[in-house]
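Of the protein chains in this complex, one is absent; all others appear in place.
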Amino acid sequence: MEHRADEPRIGVYVCHCGSNIAGKVRVAAVAEAAALLPGVVVSRDSKYMCSDPGQEMIQQDIREHALNRIVVASCSPLLHEETFRKATERGGLNPYFFQMVNLREHDSWVHEDADAATEKAVDLVRAAVRRVRFHRALEKTEVPVHPDVLVVGGGIAGIHAALTLADAGKRVYLVEREPTIGGHMARFDKTFPTLDCAACILTPKMSSVKAHPNITLWTYSDVTSVSGYVGNFKVVVRRRPRYVREDLCVGCLECIDACVYKEGRVPDEFNAGLGKRKPIYIPFPQATPQVVVVDPASCIRVKTGKCKSTCVEACDRDAIVFDQKEEIREIEVGAIVVATGFETFDAARIPQYGLGVYDDVYTSLQVERMVNSSGPTLGEVRLKNGSTPRSIGIIHCVGSRDQKTNRWCSRVCCMYSLKLAHLLKEHTGAQVYNFYIDIRAAGKGYEEFFDRLREEGVNFIRGRVAEITDWTMTPEEEGRLVIRVEDTLAGFVRRIPVDMVVLAVGLEPAHDAQEVRRVLNIGCSNEGFFMERHPKLAPVETFTEGIFLAGCCQGPKDIPDTVAQAGAAAAAALALVDAGRVELEPNTACVVDEACSGCKTCVALCPYTAISHDRERGKAAVNGALCKGCGTCVAACPSGAIRQNLFEDDQIFGEIEGVLVHA
Amino acid sequence: MPEKPKIAFYWCASCGGCEESAVDLAEGILGLLDAVEFVLWPVAMDFKKKDVESLADGSITATFLNGAIRTSEHEEMARLLRRKSRILIAYGSCAHQGGIPGLANQFSREEILRGVYDDSPSTNNAEGVRPRSDHREGGFRVTLPDLHNVVRSLDQLVPVDYSLPGCPPTPKLLGEAVRALLAGTLPPRGSVLAPDVALCESCPRKDSKPTDLSYQEFRRPHRVALDPATCFLAQGIVCMGPATRGGCEAPCIGGNMPCTGCFGPTSRARDQGAKALSAIASSVEPTDDAAIDRVLDGIPDPIGTFYRYGLARSILRRKAGLPVDPREAR
Amino acid sequence: MRYAYYPGCSLKGTGKAYEESLLSVFRTLGVELHEIEDWNCCGATSYSSVHNSAAFALAARNLALAEPLRMDLVAPCAACYLVLEKTKRYIRNHPHLDERVRRGLQAAGLRYEGNVRVRHPLDVLVNDVGLDAVRAKVKRPLDGLAVAPYYGCQVVRPYSTFDHQTYPVLMDRLLEAAGAKVVRYPLKTKCCGGSLTGTQPDVGVRLAWFLIREAKKRGADVIATLCPLCHFNLDSYQDKIARTCEKVSVPTVYFTQLLGLAFGHSEKSLGLHRNIVSAHAALASRSLATAG
Amino acid sequence: MPEPWEPRIVAFFCNWCTYTAADLAGVSRMKYAPNTRVVRVMCSGRMDPQFVYDAFARGADGVLIGGCHPGDCHYIEGNYKALRRFRMIRRVLREMGIEEARCRLEWISAAEGEKVRRVVNEMVEEVRRLGPLDLPGRAAEWDEEVSAHA
Partner (left out) sequence: MKPVRQTIKYEAERDPNFAREIAAIPGCENLPSCFQCGTCSAACLVSTFMDYTPRRVIALTRSGFKDEALRCQTIWLCTSCYACTVECPKEIQITNIMYALKQRAIREKVYPKGFSIPVLAQEFYKLVLKRGRSTESWLVIRLFWRTNILKILGMARLGLNLLRTGRMSFRADSIRQTRELQRLLEAAEAEKGMAK
């Protein structure tokens, strides 16, 4: 049977999505209503449209019924639009003769009344049917992809992603804002549940980064701007002066010994403030690169210019240069892996826990350093008064699962608290009490580790601590810290005197996550962690194509999960740059030449300077490669002379008409 | 000798300017008089309604109807001429878009009558006399056309074959239309007989408009000394040129006044005012509500500015809350 | 500075000395109080135990009486302060309750539009008057007097925002401004026993004991309080504490009494003679006692 | 029997923030009023005033525009353009007898599923209080004076 090419022959497919849609929307009724709409030739409902049989049905109908337009009413287009476009294409049609209706996220899942949900579904399908008539055949545009990759953040996630990409032969820029890579993991003593030495497994990877011919490592540096688009990002990196030439310093540390300060004066960041460092320092022995750094906030020379500068004299390689300036580097990359990590909760925000008030209240990070044999106490666990604690309380969920601070579970605190309980018991032989709300030990070997701790005699008290106080009631409490808690399993309140308190602080987004997000043009979820494109199906992708997430910047996770995600992000970036070309959604704008009056309204409105005014011809022109398809110019064009593919005026008017005009 | 094409001219709610534009054909009109036969032209020749009624349906080759549809008489005549004509041309802004009379769609019929017969400062009407469509006194019956509630463009009443925009249309466009009519070279029915590109294309000040325009304030033409060579928008003066069909030869611009939009939108826009608003508001400079509002305060009458000629045929047509007043019994 | 004043029942009874010292101190600082006409009991904690909406309507009557004065409303009693503030919030956030309260007020020929700001004298002294103005009036600094600052519960929680809810500091700052030595007192917001001292003395009196014992341990000469019930519990039950728990004694005074002393007012004008456990000796030991 | 009137709201949501937030509301199974019909646009900057007027003219009782928060636009500043147009659109609507509450612009980030729920519910209630706008019905009433003679 022959059909006129311009006569719409529309196929409508209404998906049950199991009971996800069909449980609320009467899908058969929707399909029946659609069948009566003008232009609709085929209308069906089906259990799972995204399944092979569902897609096959579309292809077969295109062939059998000479369909030239397809509408699928199922889930969000952000999930399956591509799936159905491909099915449409396999059926022999241009894939853009397709329109998707969101009956799940926008209808069945959010409405309670079946009649209202069904009515809404019919309206939305009608809108799509009216819209799809105006669809046109479009070609995807392809652009070349720059083969290099940028990794932002040099913790374990960034390190792993960078190595994975570099090993695959890609050139990688690894940008880290601290003077060394290593991130939080470098500060841990052991890792749970295997009790591997964190440094033993991390430092070889740090060295590999430094040694890898494909990795350009820029520490003490920030990404200040990102422009461009998938496959073609332009990145500006600011390299702060460390007053030491990286190419000359060999990490002999003579300069540190030579500093006019004979003792450390500045709280040592790496040791969570437990130790002191000098203004010229190396963060920790295995720091990578092995290059000292001058802290401009405490160095007399930098601050006043007046110092004997003994460090300069001590360096026989002339690596210390106080006139070093910041450097701006501009690079081009095809993909970006964001691995900017997390910060720990500031426990002083919960004054009941006495951090900063009582001497022997510590954060978990401080204890990590305290039990570490290369830490400030060389692995000795000592109270401020120099004695060894006889009893220690570890308080879980500090700044987690709390509406007043952070609502989320930080995922790692239970396990690291168990680890610290083990290490503290091992180091001191003290009675250790863990105060928890729930123990979350869901990981390989985690529950077994919990078993082991119980066997080791660690006390587990299920209750959230209300207060740590020096208000004492009994002689045994005198001079100690009293933890007040309900033993919820026993059903009464207990007072437990301890010598030392460890606050298991939760994980938070980095303080400047919002700024980083703006620079990268990616999204944040409510709590401030970067948002993945889809929580299940696109966990490392972002809403900005070509930018991927790894590690705790996306949400709290432990080391195995972080490394796994970093691998996934690296693989996704690799898949992109390795293909060499990327298809862009053809939703760009274009000027209808003969209709343009050259009024120039559009030119200044384009945020990507994709529109130029051709003086010669007196008309505007859109550069398709620069256009990102927002449609602002289309809406603003006073004479309707700009069109946007996939979002044409007629298509949108068709949708409006469809949802409102009850046929 | 074949019969000459029969032509009618008629006016509904209009100022007479459109009729004047036909006269502006000047000597061209003589040729026209040779080429066609007028069957109705009340402003120039003495025909009666019954003359038209007596014609066979479809016997008029073309009717040029100007003015908006405002009264029952307009309605009746428009229907009559539609029936008798093979081609009906909405002539001028009022027939095309509703025109200036269309601005009355912001008011109810009662408000208008009150304004004209009671409240206007020059009116002395202590008895409160209002025109009545059917009045009997002393055995005499006097009738008047009835005032509609809503002002309409011609195509909102009867199907229109062509529109010739302008307030008034230019002699050039009229001449071209008549030539095409006589030569049988009219474009497809439904066309607007003017270029389909906005006025800026042919604006003499086009080159003076910068590409990075953004508005920090709007000014009104009667309050400032206007630079005679620079784009009005660049001077902060609202100009409808970018949203208005060209073909008028820019006489307003020549007179150092901004375009007010009489040629209506291009074929790709559904609502001239909306498009003009979109273009202009997009380029307002501030980014917060209060500051944006301060800039927009410079356009105190958005309807009169963006819909001076097009309100009746805009998407919203008429102020929503207005009642439909009962009309006089016929 | 002018405020509407809601004394509440206690300040006319057991808490007389609070009112006497408050008025005296405010007078010195130029703060005017206008007692609202025919105010009624706020309902305290007991009323809410019986009826919900009536409890709010009861308290709302006072707000309705205060509103036409167009001044912030000072409520010195902790329970009154809390109940008035709670009522204000509840009728704002719960339309259903608002409607009932409105109906009740209407029956009494009243209306409340939600415009009364409820203030505690501590808030007024620190934030409106200011520590500098207080310092300027100090004639006889409380040199070296060791004070346990006891805030109790309902002034700082759950609604007030002028200080921390568990570790408040404003009274500490105020007393320091008057020259006192404020001891670190971790029980500063723990419960004094409330009405349990009367109804369930085995519980209530023990709570009071905890507070006094810890104040003593930390070397306090006096305990300063800003609530009439706290004062009552700590002052009136010390003999009972001695009989049932431990012989331990620290006099309890209102923070306004200490301020008044620093301003040079007489003990009598500040109501210090109304204490059951006299503070005279403690004050005399620091040369602060005045002739009765 | 005529069905009881229910407000009809056409919503224009930007792809990156508000549409995604509405998806999130769905994934989170939040329940809200079924009166909106969402039209997806890539950016709130694509919002042409014609769409707003057209929706009203075709029978919408309210129009809701959702975009990314200021400073967060996926296209840098399309939302500011939407805001400027919106401020002017509201003036035109007011002049044309359409209550301002019937047209609303909201910034809803991709994480704010809850805000979608709240805003939709609020708007439905507000529009319900205002009653039907029914421009098609009004237009039909206006046209009775000429349709009778057609």
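Residue numbering begins at 1 within each chain, and the chains themselves are lettered A, B, C and D in the order written.
Note that a contact is a pair of C-beta atoms (placed from the backbone, for glycine too) under 8 Å apart; a residue touches a chain by one contact, two chains touch by 3 or more.
Given the structure is predicted, the values throughout are model-derived calculations rather than measurements.
Across the entire complex, contacts from the unshown chain go to A, C.
For the chain left out of this panel, the touching residue among A:S373, A:T488, A:T609 or A:N623 is A:T488.
Among C:N52, C:N115 or C:S249, only C:N52 touches the chain left out of the display.
Although one chain is not drawn, the whole complex shows that of C:G104, C:P121, C:P149 or C:G260 it is C:G104 that touches it. Even with one chain removed from view, subunit C keeps its contact list with that chain: residues 9-10, 12-17, 38-41, 43-54, 56-58, 61, 82, 90, 93-94, 96-97, 100-101, 103-110, 152-154, 157-158, 165-166, 189-191, 193-196, 198-200, 202-203, 206-207, 210, 236-237, 239-240, 273-276. Counting over the whole complex, subunit A has residues 352, 397, 401-404, 437-438, 462-467, 484-488, 491-493 touching the chain that is not drawn.
The rule we apply is simple: only the chains that are shown with their structure count from here on.
Chain pairs A-C and B-D differ in how many C-beta pairs they share in contact, with the greater number at B-D. Averaging C-alpha coordinates per chain places the centre of subunit B 77 Å away from that of subunit C. The geometric centre of subunit A is 32 Å away from that of subunit D, both derived from CA atoms. Multi-chain contact residues, meaning those touching two or more other chains, occur in subunit D at positions 48-50, 54, 77, 81, 85. Shown for subunit A are the residues in touch with two or more other chains, namely 605, 632, 635-636, 649, 653. Residues of subunit D touching subunit A in their complex: 6, 8, 10, 15-17, 19-20, 22-23, 25-27, 29-34, 37-43, 45-51, 54-55, 58-60, 71-72, 74-78, 81, 85, 109-112, 117.
Those residues of subunit B lying in contact with subunit A across their complex are 196-201, 206, 209-214, 241-243, 246, 265-270, 275-276, 278-279, 282-283. The touching residues of subunit A, counted against subunit B in their complex, run 592, 594-601, 603-605, 613, 618, 632, 635-641, 649, 653.
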